[in-house]
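My questions all concern the structure below.
A protein chain is absent from this complex, but the other protein chains hold their places.
Chain naming follows the written order as A, B, C, D, E and F, and within any one chain the residues start at number 1.
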Amino acid sequence: MKIKPITDHVLIEPIKGEEKSKLGILLPGTAEKERPEQGRVVAVGSGKNISGTIVPFEVKEGDKVIFTKYGPAEIKIEDKEYLIAKEEDILAIIEE
Amino acid sequence: MKIKPITDHVLIEPIKGEEKSKLGILLPGTAEKERPEQGRVVAVGSGKNISGTIVPFEVKEGDKVIFTKYGPAEIKIEDKEYLIAKEEDILAIIEE
Amino acid sequence: MKIKPITDHVLIEPIKGEEKSKLGILLPGTAEKERPEQGRVVAVGSGKNISGTIVPFEVKEGDKVIFTKYGPAEIKIEDKEYLIAKEEDILAIIEE
Amino acid sequence: MKIKPITDHVLIEPIKGEEKSKLGILLPGTAEKERPEQGRVVAVGSGKNISGTIVPFEVKEGDKVIFTKYGPAEIKIEDKEYLIAKEEDILAIIEE
Amino acid sequence: MKIKPITDHVLIEPIKGEEKSKLGILLPGTAEKERPEQGRVVAVGSGKNISGTIVPFEVKEGDKVIFTKYGPAEIKIEDKEYLIAKEEDILAIIEE
Amino acid sequence: MKIKPITDHVLIEPIKGEEKSKLGILLPGTAEKERPEQGRVVAVGSGKNISGTIVPFEVKEGDKVIFTKYGPAEIKIEDKEYLIAKEEDILAIIEE
Partner (left out) sequence: MKIKPITDHVLIEPIKGEEKSKLGILLPGTAEKERPEQGRVVAVGSGKNISGTIVPFEVKEGDKVIFTKYGPAEIKIEDKEYLIAKEEDILAIIEE
């Protein structure tokens, strides 16, 4: 079974535990600033429709990304947690 | 009798009980993230009008979809429950 | 006397009582989802102006429709109740 | 002295008393739906500017119209009450 | 010294006292409707930019106008009170 | 050191004390209307992007301007106070 995001949605697997430590990125957050999260892109939709033109995603399958905490919806597939975000929820790509 | 959604609306039959278990998707939701639902597309409208152009749906009759919990309206036809959503309420297609 | 809706407005006669029962559609609504209503289109306006182009209505006189409960305004003509909705308040057409 | 509405504004004289009764239209309103009002168009502005194009009014001087209660501003000219509405506040024309 | 409004702003001198009485316009206002004010246009800006096109003002220096009470900002020049409004705050021109 | 505003931002030095008195402009403000401020334009950005076109500023370095009180951000450079506003915060130019 596969989850295929549509339009400007993207499926993300959160990065947790050991891999997260290895990346060395901390997302502390304070009362004044939003605390983002990190994850790996599993699948992307077709792109966002801006004034009639489909704008392709800047992220692709496999990218490690930083995204806003509150935008995405949460789902579980066979006991694994995933998030469905919009591309506008993604702030940056983590390159190694 | 048939319900035909117009413009960017789509008619969805919620997936419940045994079929839901078989799909193996759980939509837990937490205080911080929205909890989506799953269903089967029964009919789609003509598409969304973006700046004067009709953009066709990415989902079609029969697709199993994940959609946001709070957007759709609820109706009952001959004792069966359906939802009328907008395409923007649909997050992803479940492929088997 | 006739009520002629303008621009993207549509005049709707609510379906009640026996006819409603015959249609077999129930619009229960829950705390979480909006409860739509059903009615018959009596007259439509000229259409919605999107970026300078008039987009004609997808519904026409005589159509039985499902529409959102809270959008339309309520009027009474010679003791009969009508609603004036916008096309965006209409979710679907009921076909028999 | 004359009041000339500009852009997408329209000057309306409310219909009250006997004439209102004769029209046979009641605008009851409920807790759930907005209660519109009726009046006669006295003058219209030049039209609404949509994406750089002036869209002319669908209503004209003399039309009896139904309009939303809360949009328009209220003025008095030589003891007579008038309302200045936007065209988007007008729902329908009453034709006799 | 001169105040020159820019873009879609307009400088207005409020009409008060005797001249106001002579005009015979009362702007009573009720709990349900906004109460507009009247004034004389002293200067207009260059116009509003709608989708890249400058749309010239419909009002000009010297026009007596009716405008919404809450939009404009208040200034005093050598003890005389003025208001700086946007053109969208102006509802109508008073013609004598 | 120089502060160079970007896009539709403009750097303003507030006018205070003696020069303010000489200008003879008072910005009283009331509970009902916004109270604007006055200052001198020190630098302007490249302009606002409206639908893909850069619209140049109507104000230029050296202009005395009236601007809304609450829009701009406050900075201090070597003990001198400045404000960074958007062009839409500027209401008018003071010409002498």
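Structure notes:
By definition in this document, a contact is a pair of C-beta atoms (placed from the backbone, for glycine too) under 8 Å apart; a residue touches a chain by one contact, two chains touch by 3 or more.
The structure displayed is predicted, hence computed values, not measured ones.
Across the whole complex, the hidden chain's contacts among the shown chains comprise A, F.
Touching the omitted chain from chain A are residues 23-30, 32-36, 50-53, 55, 58-59, 66, 68, 87-88, 90-96.
Touch with the hidden chain on the side of chain F covers residues 1-7, 9, 11, 45-46, 49, 51-52, 69-70, 72-79, 83-84.
The rule we apply is simple: only the chains that are shown with their structure count from here on.
Contact with both chain E and chain F is made by no chain of the assembly.
Taken over every residue number at the interface, the positions common to chain D and chain E amount to under half, indicating a different-residue contact.
With each centre defined as the average position of its C-alpha atoms, the distance from chain B to chain F rounds to 50 Å.
Here the spacing of chain B and chain D, counted between their Cα centres, is 40 Å.
The multi-chain contact residues of chain F, meaning those touching 2 or more other chains, do not exist; every residue touches at most one other chain.
Taken as a contact graph, the chains are arranged in an open line, each linked only to its neighbours along the path.
Applying the touch definition to every pair of chains gives A-B, B-C, C-D, D-E, E-F.
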